[in-house]
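One protein chain omitted, others in place.
Moving on, here comes subunit A:
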């Protein structure tokens, strides 16, 4: 993955405008967060292959970035995005890695279902 270039990431998001897409969205602090620090409140969420109508997407912020996707009847949102890539299958993979390089958030958009 590469460090986000906001112009290129925005162009990549635009490719999906007004299409049906599959979305992977996740936030995670790792399964050992509370084991390593009893005062840490462990939380996270994960959805894979949500099939949605993508109206438009926008990437904003000074970096780490925020990405919002507008749906006809709702929204998808991710915060803390640092890296991105468009893979060989045309899927846009956005990820946020924390200060230690560990994945903290992922937002991925594909025209075909994720495995």
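Basically, a contact is a pair of C-beta atoms (placed from the backbone, for glycine too) under 8 Å apart; a residue touches a chain by one contact, two chains touch by 3 or more; residues count from 1.
Basically, contacts and distances are computed from a predicted model.
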Leaving aside the chains you can see, what is the UniProt protein name of the one that's missing? Options: "ABC-type sorbitol//mannitol transporter SmoKGFEm, subunit F", "Phosphoribosylformylglycinamidine synthase subunit PurQ", "N-acetyl-alpha-D-glucosaminyl L-malate deacetylase 2" or "ABC-2 type transport system permease protein". "N-acetyl-alpha-D-glucosaminyl L-malate deacetylase 2"
Among A:40, A:77 or A:114, which residue is in touch with the absent chain? A:114
When the complex is taken as a whole, what residues of subunit A touch the one chain not shown? 1, 24, 26, 28, 30-32, 35, 38, 46, 83, 85, 87, 91, 93, 95, 97, 101-104, 106, 108, 114-115
